[in-house]
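Missing here: one protein chain of the complex. Every other protein chain is in place.
Let's turn to subunit A:
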Amino acid sequence: MPAPITLQVNGREATVTAEPDTPLLYILRNDLELNGAKFGCGLGQCGACTVLVEGQPVPSCVTELQAVVGRPVTTLEGLGTPDNLHKLQRAFIAEQAAQCGYCIGGMIMEAKALLDRNAEPTDPEIREALSAHLCRCGTHNRIVAAVQRAVKEG
């Protein structure tokens, strides 16, 4: 039985009992029952599992549990709730920027990190920031429009 590990997720402490090399994604999804980060490839190639660790976007599928001890983690759920939406979430709804929506959680987290370091990104800067994220439905332009709307509406 591995020793319990405490981590900080969305401003709260959580203690889990899992091997230290467990991908953070499975901890978030299964132990903490957070749906925002998705399993897409498990290889760091698609961005569906993106969360923020100390404000930086990382693929949680290839980030080990032990690597985030003492480092605050933020997931999609940590941005806002249906009753209290974050401006990015509001903008994604306003632009109807989803088809299947499977990639969208990762996109929003990446956009959050972008806006935190650059409050008024240009269209190419948004595309550059999102370039590691895959979307198979072809929702890209709406995603960019949603980020632009969040910038505008603040």
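To be clear about the criterion, a contact is a pair of C-beta atoms (placed from the backbone, for glycine too) under 8 Å apart; a residue touches a chain by one contact, two chains touch by 3 or more; residues count from 1.
Just so we're on the same page, contacts and distances are computed from a predicted model.
> From the list "Xanthine dehydrogenase family protein molybdopterin-binding subunit", "Intermembrane phospholipid transport system permease protein MlaE", "Phenylacetate-CoA oxygenase subunit PaaA" or "propane 2-monooxygenase", give the UniProt name belonging to the chain omitted from this structure.
"Xanthine dehydrogenase family protein molybdopterin-binding subunit"
> Touching the left-out chain: which of A:Gln8, A:Thr22, A:Gln66 or A:Gln148?
A:Thr22
> In the complete assembly, which of A:Pro4, A:Pro82 or A:Gly154 touches the absent chain?
The missing chain is touched by A:Pro82.
> Going by the contact rule already stated, which one of A:Cys41, A:Val62 or A:Ala113 would touch the omitted chain in the full complex?
Going through A:Cys41, A:Val62 or A:Ala113 one by one, A:Cys41 is the residue touching the chain not shown.
> For subunit A, which residues reach the chain that was dropped from this view?
Answer for subunit A: residues 18-19, 22-23, 26, 29-30, 33-36, 38-43, 45-46, 48, 75-77, 80-82, 85, 89, 92-93, 96, 98-105, 108, 127-128, 130-131, 133-142, 144 touch the chain left out.
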